[in-house]
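All protein chains but one are shown in place.
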């Protein structure tokens, strides 16, 4: 079989490890040939490919990012997208596609499967908000990086009377914030699933100051105060009277300083969370996803994707990943709350 | 309730995080009082305790080891062990015990439960060889450390024509070797579950040299060559004609040099694998084990221990942990073998 | 002798290592007794002390922050500051002071020395902008953390067409930016010593996009565009038309997006750079500073501070540290420029 592989959406540690595993197994075990599409669906639409044989995947296991490049191109955005994909695959004599990506990429993959194309998926999201799988690769790396940042803030927190805020990824789901906050010993964790009360935040901060301890607050980039985004984006001004607004982390620092009179400082980790070498666990998971995906291609299990269940990799329908956003389990959040304040 | 806590067996990153979680929830949520027994069952036998209140667990989350100390004392080694424990608990007015430990510690806990004592367990093993739970805390940390070592060896392997060997923990089960070997891109992984063939090892090494690549071999400390331990311990001599034998890693280096004429070097990670701050994942798991253990104490679920199943923490009978050694799944090992040679 | 120790200014990895070294040598070698003043000069003014004997410094070597706490209190801010210090030292029977801190703390120390007090200094600055010493402890740690962040951004930069900005510490001097930028392979480094031209930044970014490579820009928090701070703080608006301004990193992202139409994202490391365990080098330097400082106390070398020159620790007058800001050597910056664009 000739198999095309693409990586879509934001980059994520472990993408390259998936590529490597697919090729390292597919070539010798099944005699597959591989081509890599450049920049996600854009490469498929434009038949823009690069070779992907065993020498091409050498050294990829520990390497973050994706050697195939990525984009947010959606083939269904144009009326003839599916036709172009069919032509492109025919021209390149591609028998099957492995689509590695998140909600958008897998959503496209599911629709192409409905159109009769041979597609297998591998779920990818830093934010851990895809359904159908216990975890996705990249998430453990993001949590580790955020936790290490929180660890470092503890020493400042012990030496000064300050409030330290870490803004982490998570636009719609607070998984990174909850995991890193629990692992780092945060005094409060604010997530998108639940608008936060500034009165409650203020009470936590003040209660910590009474014991001479500073506070560390972890906030998802998508968290909003009660009253919603309108509150968040209402103009704040800095020390010079200039208008000021970064993200929710900056807003929170400003608001805490205003309410408590104590210094508050924000760290915005940004893309640092999605870069660099994957953790051992993410490499292990990405490798296994790749192995099972190529087994599924060989077995003709079209429309399925690799998923982690406990310690097993299983194949589940692509639709399970995308039918609804996987948000933080309230029971888990309640466990995290034990350590607030 | 007055609750006694003990940590038994070898130290493991996350033990302190369990202690912290138990105390941080048990005191405010249930009004429990806690005492820590020193050095595992020795402290219980001798009523040797230390205070364990909220201030005592401050800062423990990221700290490796155990502030309670540990030992391998087995109360059933002496005929009056159980009586002494009863007396000790009565004297200290302890209502319930939380035993954190591995096969030995939990085995004792199960027998004390049979004797009618109020015991709840938390499973602990670096080696991941306890049953009843997907993983135990400390394992992810050990795998991370071993993987980082393998990562570092790759650059030497690319620059010189050498065989590099990493001996990792795992006396009876090769979980660390398989996980770290898969995550680090090892060219061979040798585990206790399956005696290894030196002919096959030699063939892998030679095949890699033909492509101008060096080899990296991960070996569990408990792995043995075909023919068994007798082969392993038969006298080797070093360059000076002196007898020489460290562990299996040293033996393997010697044997490869003898067979291939190429230099082979061994890294023995030893206790480095079980020390230092836990990974984010291990802190999260240890914290959750602690929270669920103290909930179980409160609920009177005696004879049970905390366990991970997928993303959930559940309580299972203590006996599940210890009834048989959890060895490496052959299907997982077969996945690792894809990358050998 | 009874010796008082204080730590002033912002916290810095290695402060605790200095304390430990002073006590571990001073007690057995010279028979000194130690007390720690709480929160810098505030503790001296208010005779607020904590014990500082060998057991108190156990475990401090790898620990970031300062167990003594810190503040920015300046005793010369009030007319009777010096008198209060004299009274406080007399009351506590303190024979000598070791002041560990930056420009402000050492400036106060120098003036107290002029007043006849027995003072020895240890220089401390994350930013490396103190004179008289090749480096100060904490700087290597900050550079390492910033470099690791840049490393992680490279994988995103290779996978997407983006501009990635890292804002690092350095209000008046760009040492962290230059060192981390050189070590991390940044495509541009913007420092306070030299107002930057947005036209030049734009040209670098565009030239990199032509080769299909993204750009990574490291910017000191104190860097300003040509035209000065007024340009920087002129109102920017975000996607929703809301006024927006974080620091220079946010400004730069906005300006690059406006000029090039490409996405730009900012990481603000903030206090993460000054927290956590010191690097091996910083621990070594902090330890040696502590040992030489207590030798100087014993030898009565008042008004002097420890300094690194090559591989030697020497004692230099306190005034050398503070007489002028140590800014980035233009020759070093020129070396960094080799890799721009």
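Read from first to last, the chains carry the letters A, B and C; within each, the first residue is number 1.
FYI, a contact is a pair of C-beta atoms (placed from the backbone, for glycine too) under 8 Å apart; a residue touches a chain by one contact, two chains touch by 3 or more.
Predicted model only: the values in this text are computed from it and were never measured.
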Touch partners, limited to displayed chains, of the chain removed from view: B, C
Residue of B:32, B:63, B:113 or B:208 touching the missing chain in the full complex: B:63
Residue of B:103, B:151, B:255 or B:295 in touch with the missing chain, whole complex considered: B:151
Absent-chain interface as seen on subunit B, which is shown: 7, 10-11, 13, 15, 63-67, 69-71, 145, 148-149, 151-156, 158-160, 164, 233, 235, 238, 240, 242-246, 250, 265-276
Subunit C, residues in touch with the chain not shown (by the definition above): 21, 24-25, 29, 61-62, 134-135, 140, 143-144, 146-148, 151, 154, 179-180, 182-185, 277, 279-281, 283-284, 287-288, 291, 309-311, 329, 335, 338-339
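Heads up, the rule we're going with is that only the chains that are shown with their structure count from here on.
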Pairwise touch network: line, ring, star, complete, or other: line
Averaged-CA centre spacing for the pair subunit C and subunit A, given as whole angstrom: 33
Between subunit B and subunit A, distance of the C-alpha-averaged centres to the nearest whole Å: 30
